[in-house]
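Of the protein chains in this complex, one is absent; all others appear in place.
We just call them A and B in the order they show up, numbering each chain from 1.
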Amino acid sequence: MPLIADRLAILGLELPSLATPAGAYIPAVVSGNLVFTSGQLPFVSGALPATGKVGGTVSPEDAKTCAATSVLNALAAVQFAIGSLDRVTRIVKVVGFVASEPSFTGQPGVINGASELLGEIFGDAGVHARSAVGVAVLPLDSPVEVELIVEFA
Amino acid sequence: MPLIADRLAILGLELPSLATPAGAYIPAVVSGNLVFTSGQLPFVSGALPATGKVGGTVSPEDAKTCAATSVLNALAAVQFAIGSLDRVTRIVKVVGFVASEPSFTGQPGVINGASELLGEIFGDAGVHARSAVGVAVLPLDSPVEVELIVEFA
Partner (left out) sequence: MPLIADRLAILGLELPSLATPAGAYIPAVVSGNLVFTSGQLPFVSGALPATGKVGGTVSPEDAKTCAATSVLNALAAVQFAIGSLDRVTRIVKVVGFVASEPSFTGQPGVINGASELLGEIFGDAGVHARSAVGVAVLPLDSPVEVELIVEFA
């Protein structure tokens, strides 16, 4: 398995600098050999690339890209917590919240943006359990929020 | 404590074959002595027995049945992950998402369909912590989605 930094470079990706949490908490906490991340929004350089509800003003395709961006922010949080992504032994769980018009039922396709990227970066260690749900609204009107539980050694 | 297979037979229940996840992930992942399941929909033979929002086109009674069915699918995922449900030492946590009309506030009664079944199958080991929330919409317009954290030995 190549180093994760090399995998990211091959994929043309770069970990963002850590987004400042919008409240009295931190991006990730370690307990035992698990990292629990905070819910991550798809910030790019401090701004949300899209706002609104999927099935309304936000397309499923744009939301899927947002889910991938949220994962990059989550991985920056994991790196903050354990120093290096090369310590990751398993992506255990992904929860993806999709701000949805009540008529939009394609949440799995949106959160595949998170799942597929984790597979590309971590290979077999990136294959996870997942929940995808459609919520009324997310902080700052973000279309997507993603949280991770990650095992490390 | 009888074997879980015997308990299921006494209850007239059968574990379904494992539902294929609707995305780039798997039904359950083990970390340490915990199993984290993916969010489970109430599939029966590959189809949802009901679709829509509870308090709208779906009755609370039908949604409660869906919550129990989701648990059976979740237990099939746990069995996939650890080989046998006889290894389960505790149902730790249940999260139940109920697709709800904003005026429907009976989520606890719906998710009791999950909780009561876990008690019937696992006895004291089935008594869990739980969150029940009402969300705008769920994948494929399912009325209910249930995820589990399960401890095993």
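Here is the rule we go by: contacts are C-beta pairs under 8 Å (C-beta built on N, C-alpha and C of every residue); 3 or more make two chains touch, one makes a residue touch a chain.
Only a predicted model underlies this, so the values are computations on that prediction, with no experimental measurement involved.
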**Request:** Determine which one of B:L8, B:I121 or B:I149 touches the chain that has been left out.
**Result:** B:I149
**Item:** Absent-chain contact - pick from A:A50, A:L117 or A:V135
**Value:** A:V135
**Message:** Which candidate, A:A24, A:A47 or A:A153, sits in contact with the chain we can't see?
**Reply:** A:A24
**Prompt:** For chain B, which residues lie in contact with the unshown chain of the complex?
**Reply:** 32-34, 90, 92-94, 100-109, 111-112, 115-116, 119, 127-136, 149, 151
**Request:** Touching the hidden chain in the full complex, which residues of chain A are there? Just list them.
**Result:** 21-29, 31-32, 36-39, 53, 95, 97, 99, 102, 135-141, 145, 147
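Criterion: only the chains that are shown with their structure count from here on.
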**Prompt:** So, what's the distance in Å between the C-alpha centres of chain B and chain A?
**Reply:** 24
